[in-house]
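Omission of a single protein chain aside, the complex is shown with its protein chains in their original locations.
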Amino acid sequence: MADFLLTLLPHLLNGIALGLLFALLSLGFMLIIGVMEVINLAHGSLFALGAYFAVMLMSQDGGITHPFMAPYFDLPIVLRYIVALIVAPAFVAVVGMGLEVCLRRTYGKDPLYGLLLTFGAALVLEEMIREIWGPAEYFLPIPKAISGGFFFGDMIYSNYRIFAAVFAMAMIGLLWAFLNRTPYGAVIKAGAHDSEMVRVLGYNLSRLRLYVFAFGAALAAIAGIIMAPIWGVRPHVGVDAVIPAFVVIVLGGVGSFWGAVSAGLLVGMVVALTAAYLTEWSLLSMYLLLLVVVTFRSRGFAGKASALEA
Amino acid sequence: MALFEASHLHKRFADQVVLEDITLSFEENQISGIMGPNGAGKTTCFNVLTGRFKPDRGRVHFDGRDITGLPPRKIARRGIARSFQMMNLFDEYTALENIVLALPEVRDKGFRVLHDLSNDSGAQDRGAQVLARMGLGGREGALASDLPYGQRRALEIGIALAAEPRMLFLDEPTSGLGTDATAILAELIGEIRKSVSIVIIEHDMRFLFDLADHISVIHWGQVIAQGAPDQLRENEWVRASNLGALA
Amino acid sequence: MNQNSYLSSFRAWFTAPMLLSFLVFGTMPLWIDAVGLYQYLGLEVMIWVIFALAVNLLLGYTGLPSFGHGAFLGIGAYAFGLTQFNVAANLWLSLFGAVAVTAILGGLVALLISHRRGIYFALMTIACAQIFYFIASKWTDVTGGEDGLLNIARLPVDLGLTEISIRSNFSLYYLCFAAYVIIVVGLWRLVHSPFGKVISAIKQNDSRVAFLGYNVWLYKWLIFTLSCAITGLAGALFAMAQEGAYINIMSLQWSGIAILIVLIGGGFISFWGPVLGVIFYFLARDILGAYTETWLLWFGLIFVGMVMFKPEGLAGMWRDGRTLLGRKPAPQPEPSVTEPSAAGGD
Partner (left out) sequence: MASPALLHVNQVHKIYSRGVFNKQTTFDLQADFTISEPGIVGVMGPNGSGKTTLFELITGSNIPSSGQVLVNGQDIHQVRSDQRDRLAIHYHQSYQVRHFRKRRPNFMLQPSPTDYPLVHLFDEPQFNTQDGYIGFMLDFFRRLRDEDRLVVLCVHPNEPFHLQIMREICERFIFVQSGRLTQAPDYDSLLQNPDVTAYLGDLVGGQAA
């Protein structure tokens, strides 16, 4: 029994790291649903784009590089990693803004149009990635300090997974503080509650939407960068990411911060454990979980009525 | 026994009690009114009475039979029709199609895929009759979304009436209407009351005082007053208000 | 019955655009090579038109976005092959098997999702489709897994007195065309019957429909199951066209592309939207694809532009073009009632 628990531990750690990253990804997704009432099917593509931009900023053979960039690649890897963690999400935020501008034409119409537009955008972004970086898989180099592993008992633990879990946890904490302890967060929450209220409070609604979309996109990109060494960087990784985000939001309930975090952990755990013991069925488990929960609890664990039902 | 009786209804949403021990009865061939200030839970009450929400406690009886918690379609089939405050028309359909779809005879043909509604002169004629009654004669072919506001309201009531109900619930029928349109609507309701029992929810007292036979005032989730319009009009504050001055 | 009522009952079943489509598709194999295309393309178009019509029955007419319909296409294809291999190598029986299995599975899925609408509905269809996808990819004994189900035969059409071989693309095309004719006439009748009026009303306002005494759940269940059955038929034809059943058509991407095709064509406003969409998609694939590897990128951009500027799709452009030219719309097939799919009538 003790042996079993010991072999279980690394999988639990994987589950937690995966779950926290899912949660981070889904929180950005949820912000966009809240303020824009749009299901952003391109969220996974923004996640993938974040990973690709990071690859570009980390390694010399990361797609498009130019000779004048050479001195940059002589910088120590830790520095480049930090640059990547800041600059790549900023790039993706700009892409997100572009997407939001396109989305403006669908506001106030059937929410299906927003869904369809972001579906098209996901297709376009994935094809663009294929065009620019090609179909091959990339690996994101990471600083030595967070790579490798260590032994605990007989099992080897990956340093990176621990880093990923801690980093994601810190980001979630920061996000919570941002939403609950700053005036910007209060406006975003007001917008998620009732977009008219933002106007009443005297803020510019279209600017708020633009920033929130950019912010959500940046969160997706950060999740993508952190996930990159675990999942690898492929054009299709966007679809692999958007579906768990979707599942997490539905399970956690729209509009519930901690609902999303706990659902993210649950999904991460289920995926990691089935991957460990029933490898074939690991992705299926997520859909079964979704089907069961939604059949019995239509708004997830903590959800309120929302755009999802329209 | 009254045609429609609701007893001891309770409904709450989280911390908020919206209905607390509401008991109401509506007589046959009368116009009954439910009124109350804005946000006093009238529409929730309406939704519980017409089956959109299930009450937490309490029973609703129609024609001596318990209809509590029945799904809307079953309540509709028992002979209760309702209009909506937020107009719920079929915007892509013409005025006539909106009405035809509400006819019980068409409802019974819903699964007959070989039936041709446009050649069903019976249904078309009856639909046209309802439209004419609503003062919408000649607008049969107009898309519902193209009608002006007052006519959309009339169509909204027409749809409810086309279902040939025994009891018709109207949710704030005057909302958004000007004085003239309200007068036309009052006339219309005065005309249709000959064939159907009506329950009207309103916050506009004057409209109800002129039309209704019996009024219940709902506030704080309770019935705080009820009686015939003349009795309620006795109240000095009612008389002192604009209503009193005009009445 | 007088002359006039014969005419009006004919009009209730057939319309000018329908007959035009019969004429164009019916003669297509005769001229498709002449315009620089090839027979197999015609086959693909025909099958995808049937599939897209089934998807639009949900999306355009009932307002239910099924993002997982590709799974049913695959189920139809597998069921066709499995019936052929395990029951009897008879075309009618195999087609029946494909339609029946898809309808049953579709009906089961519909049991779970018929009380939903909008995005939740889309999400549940994705989940169900993914479950089918995983089962198909893992259950290798039955489906052949990643390799697929190979050597599905184009069984001869047994007409009792005579048998017609459909081994060539040319003759298989006419089987598909026959299916198309039956389905178009049937669906046209369906969406213009009271049933069609009710499902379209459900799209516009489902709670109102319930308050009028209709059983909204049952209507949604029936339409989903029917749509799956038609999709199953398309899947069976696809299995014959490809002479095999493969897992890739069950992936989410194909379900998404089906939605995309229907929307670009204008399924929201016209019966013929899916047909236009399929033609546009395959022409774009072959023409754009001849110039660039990334034709899907351009197609995606066209789609995004369409959602932004013309969500009514090609059918909407056609309608606008007619209005611009100042032509009065052709007389409606049903004079007293205007169609919701107004452009479909002309």
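Couple of notes before you dig in:
By letter and in written order, the chains are A, B and C; residue numbering begins at 1 in each of them.
The working rule: a residue touches a chain if its C-beta (ideal position, glycine included) is under 8 Å from a C-beta of that chain, and two chains touch if they have at least 3 such contacts.
All values reported here derive from a predicted model rather than from experimental measurement.
For the chain that is not shown, the touched chains among those present are B, taking the whole complex. The hidden chain makes contact, of the residues B:Met1, B:Leu114, B:Ala183 or B:Ala240, with B:Ala240. Contact with the undisplayed chain is limited, among B:Gln16, B:Gln129 or B:Ser145, to B:Gln16. Listed residues B:Arg59, B:Arg166 or B:His219: the one in touch with the omitted chain is B:His219.
Within chain B, the residues in touch with the undisplayed chain are 12, 15-18, 20, 36-41, 203, 205, 217, 219-221, 224-225, 232, 235-244.
The working rule: only the chains that are shown with their structure count from here on.
Measuring from the averaged C-alpha position of chain A to that of chain B gives a distance of 48 Å. Taking each chain's centre as the mean of its C-alpha atoms, chain B lies 41 Å from chain C. Taking the mean of the C-alpha atoms as each chain's centre, chain A and chain C sit 35 Å apart.
Note for the complex: chain A touches chain C at residues 39, 102, 105-106, 109, 111-113, 115-117, 119-121, 123-124, 127-128, 130-131, 239, 243, 246-247, 250, 280-281, 283-284, 287-288, 290-291, 294-295, 298, 307-310. Listing the residues of chain B that touch chain C in their complex gives 50, 52, 71-74, 76-77, 81-82, 84, 88-94, 96-97, 100-102, 104, 106-107, 109-119, 124, 140-141, 143, 159, 163.
Per the touch definition, chain C reaches chain A in the complex via residues 63, 65, 112, 116-120, 122-124, 126-128, 130-131, 134-135, 138, 252-253, 256, 259-260, 263, 293-294, 296-297, 299-301, 303-304, 307-309, 311.
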